[in-house]
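The complex is shown incomplete by one protein chain, all other protein chains being positioned as in the whole.
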Amino acid sequence: MTITEANPGYKGYKYVGTRLIRPDGLEKVTGKARFAADLNLAGQLHGAVVRSPHAHARIVSIDTSRAEAMPGVKSVITGDDFPSVDPGHRQYDMCVNIIARDKVFYEGHAVAAVAASTLEQARAAAAAVEVEYEALQAVLTIDEAMADDAPVLHSHMLTRGAEPPAEAPSNVASVTRFSGGDLEAGFAEADFVVEREFSTKPVHQGYIEPHACVADTGQDGHTTIWCSSQGHFNVRSSTATLLGWENTRIKVVPAEIGGGFGGKTTIYLEPLAAALSSQAGRPVKMVMTRSEVFRATGPAPCAKIRVKFGARSDGAIVAADAHLIYSNGAYQGAGGMLGAMTVFESYKIPNFAVEALDVVVNTARSAAYRAPAAPLTAFATETVLDEIAEELGIDAMDLRLKNAVKEGDPSTMGFPLARVGFAECLEAIRSHPHFSAPLGPNQGRGLAAGYWFNIGESSSAIVNLNEDGTATVVTGSPDIGGSRASMALMAAEELGIDPHDIRPVVGDTEAVGFTDITEGSRATFATGRAVVEACRNMVIELRGRAATMMEAEVGDIDWVDGHAVYTGDGDSEGKEPLSLAVIAGKAKRTGGPLTATGSLEAHGAGPSFTVHLCDVEVDPETGVVSIVRYTAAQDAGTAIHPSYVEGQIQGGVAQGVGWALNEEYIYDSDGVMENPGFLDYRVPVASDLPMIDAVIVEVPNPAHPYGVRGVGEAGIVPPIPAVANAIHSATGCRIRDLPMSPVRVLEAITAAGARANGG
Amino acid sequence: MAVRVHLSSNLRGPTGGVAEIEGSGANVGALIGDLERQYPGLGDALRSGVSVVIDGLLIAHPQYYRLADGAQVFFVPQSAGG
Amino acid sequence: MTRVHVTCTINGDPAEFLCDGGQTLLDALRDEVGLTGVKEGCGTGDCGACSVMMDGRLLCSCLVLAAEAEGSDVSTVEGMASGDELHPLQQCFLEGAALQCGICTPGFLVAAEALLERNPDPTETEVRYALAGNLCRCTGYDKIVRSVMAAARSINAGAGSGH
Partner (left out) sequence: MRYESPTTVAEAVELLGSEPHARVYAGATDLIPQIRSGRPEPTVMVDLKHIDRLCAITSTAAGFTVGAAAPTADICADGALAAEFPGLVEASGLIGSDQIQNRSSWGGNLANASPAADTPPSLVANCARAVIAGPDGERTVLAAEVATGPGRTSLTPGEFIVEFELDRPPARTADAYLRLTPRTEMDIAVVGAAVRISLDAQGRVADAAVALGAVAPTVVRVADAEAALIGREPAGDALAAVEAAAAAAADPIDDKRGTVAYRRQVAGVLARRAVATAAERAAEPQRGDRP
């Protein structure tokens, strides 16, 4: 189902908006696609990582002699094999996260690595590396981190943004404050004020492909790394930083990526593999086990959130105050900052204040996860809005429509919003049959909205025309959700040739210009713009070649539907339209190969709004929640490939539902993760979900030639509050702590029953 | 170029809480230099981790972005994504 | 270390490989035979990415010792298409956009094929439960389930017209 705003250009598109079979699909359904762990090089060694059994400890000594003497072992490295890094360095956290130096900060923290002829030998040698630790008290929760007598993880950590400036180190990495209007006056104006607290647990991105790479250092020191990442240029620079190498000493070749969701925007193994390969003079392959993925790679931050809203009896939100504390794991992170930027962003609130803290604890360093921080702030805001609607007797949809931000309204950060499609998404849900469908016994319905700002950043593209009239489009964006298909469609639209005649590929760091990470829902927006620019440059070239062939002036040649068309006033004899294929076939005779580039820093990423509607059924005796119906409307700007827009929405919903109901990191009292596997870290399985009706709303982004807004992230924002509001609708219970597992839901139902009986 | 500068509320320390100020510069880098002269400390605050929004366009790395006379420049924290 | 010599049939062809006694069928298929379409997502039988058929049974190859394959008939995603012609499931996955990153796709295809052999006309619920052993983190399963049902229809229509 697609709802399109009146947009004169849209209907004119020939290829944009069609459901092309993805160009990389055939390899993926036949098992031929090469993911990172699928590459094997001749003479390759296997690496294994020595990981800390302690959540917090000082490394007293590391003795690698026994490991080095073991059969098959070619290289053993520790933090001492890498250049020292200053805490003030921009990438300090990443560097010491990849291999610990003086201290370990979480169970699973890498302290050494081994390369040996076989994986079994490498693992055996890793087990033989003797590390002496002085165990320190582990700080596992936000409350523990902020206690007055809390052990300080990082002696250099002074709270950024503190007023007055912090003088003593603490576990609070930063403070962010936003405000607008007059909070006190706003609350004074309110007829109803509600204040609530929320808490969540760390969750993992849960990509099915574990991190993997192969590094091969040649005799000249030049190193090639094949790996799965969301950004191979970032892998190159990060690896170089850690090793103290020049960037250009490394080439990174992107393998197919088996899911990332933000978790593969940072790196873990590549510098270790490069260092081992450099020492051993052999290629080194490293693949994480699932347990390593859970214990040592990026969970999303967890948070404690307190929000206070004031509303007038007519439903206008007049004041809001939020206090957010995000735990980012062992190093500073941006959870709180991003939470502060999203908590009130969906609604026009004249008087507001946000204070957000980012704290560190002895758990794995958090990484980005799809709309980082926003699902948690939405959990708070959207469930409290539901309560306000209930209290004031206003329909939850009407309350949101009344307060929804629109073009020109000030963002939390002050600037006026460009054209956004929030109201359109709300209306799309209101007019959907789901909105008024009857509910069965023990069922409830929840509504929630979400917002994500999306980013632009740098992208590069190259278009090469082949002599048969087909095109190769090379970009630097790893394809994490079908972006090659959308690149082919945009290029086809620009060049006027069939998208099947376009082969989109992801180039390595030496084959295409610098391109930032595929993150922030930016690939189709920013890299798409680079492709469009490259194609437009190609069309200029094609017109010139056609002018040569027609003996005409280039200004008299237009590009129409894949053909150079003479439009001049002169004699049109011998100036019949020339197809791209004909021009490409004669390229040698008209000036040489046809190639064009597009490189840009993409400004104007447009935010994506989304509104979800969820029906649940709750077993009142066991607390088990079943998702029985789900509809999600999201503003895609323009859907270049509707199937993959729907896929992004549906995937976001599934992840959000998992986060809402059952996903959580469980630690024992020493900070050891108790559920580092897919059996007890419960991502939703097929039978846990219904069909997810994805409604694409299209309010074009003026900053993109086809109106694209990124769609990758916003979909994960509303599910948690949508589920929470649906559980309330079914049971009367408000649950404000994640996950809303059967245990927690039954506790709430039982407590409510006791209150009812007692009263 | 004389422009109107809007600071997101987390960036107003050096201005003593003032949200809207005047500045000038041919591009955003020059503007930041001018603002630093007016409000010591503000330059540092605006040089890292900060994006601007001009005419509705979010610009992540704005140093050389050219300013038109009378432009409205909003300094905001840099966003990220997953 | 003495390696075990295994003789079996893989995707219809006679095959031989050497493996260690403790090596799993997953590792042997990937590292000894070169069938890297079989993926490891967890190594504990919880994600289904390594699904293969062995003697007519759908298995997680990470939970099977390679030595056990002696004399058996193994099939993987690499054997699904016949020549140039994709299996209807593969075709429907492509047309239905049932894959995003694609790492889970081989396991889903093999498991779905096993399902349709057992139950040629499954309901949505039957598809969801039959594929519950295969994790997908990208798609929310919607398009996978639809594509499996579309493939069932396509196969049944083909069977009807052919006879």
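By written order: A, B and C. Residues from 1 in each chain.
Just so we're on the same page, a residue touches a chain if its C-beta (ideal position, glycine included) is under 8 Å from a C-beta of that chain, and two chains touch if they have at least 3 such contacts.
From a predicted model like this one, the values you see are computed outputs, not experimental measurements.
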item: Chains still shown that are in contact with the chain withheld from the display; value: A, C
item: Touching residue (missing chain; options C:T36, C:S51, C:T105 or C:S147); value: C:S51
item: Per the touch definition above, residue among A:Q91, A:S291 or A:S579 touching the missing chain; value: A:S291
item: Touching residue (missing chain; options A:N442, A:N537, A:S572 or A:N675); value: A:N675
item: Residue ranges of chain A at the interface with the undisplayed chain; value: 127, 289, 291, 621-624, 626, 661-662, 666, 674-675, 678-680, 682, 684-685, 687-688, 741-743, 746-747, 750
item: Missing-chain contacts mapped onto chain C; value: 4, 20-22, 24, 43-46, 48, 51, 57-60, 62-65, 67-68, 70, 111, 114-115, 129-130, 132-134
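The definition used in the following text is that only the chains that are shown with their structure count from here on.
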item: Pairwise touch network: line, ring, star, complete, or other; value: line
item: Inter-chain pair with the most contacting C-beta pairs; value: A-C
item: Chain centre separation in whole Å, for chain C relative to chain A (CA means); value: 29
item: Whole-Å gap separating chain B and chain C, where each centre is the average of the chain's CA atoms; value: 56
item: Per-residue overlap in chain C, given as positions that touch at least 2 other chains; value: none
item: Touching residues on chain A, where the partner in the complex is chain C; value: 19, 21-22, 24-26, 28-35, 37-38, 40, 120, 205-210, 256-261, 287, 289-290, 480-482, 643-644, 646-647, 650-655, 677-679, 683-687, 689, 691-692, 694
item: Chain A to chain B touching residues, read off their complex; value: 161, 163, 176-180, 205, 261-263, 265, 334, 337-338, 340-341, 368-372, 411-418, 452-457, 519-522, 601, 603-605, 702-703, 710, 713
item: Chain A partner contacts - residues on chain B that touch it in the complex; value: 6-10, 13, 19, 53, 56-61, 74, 76-77, 79-82
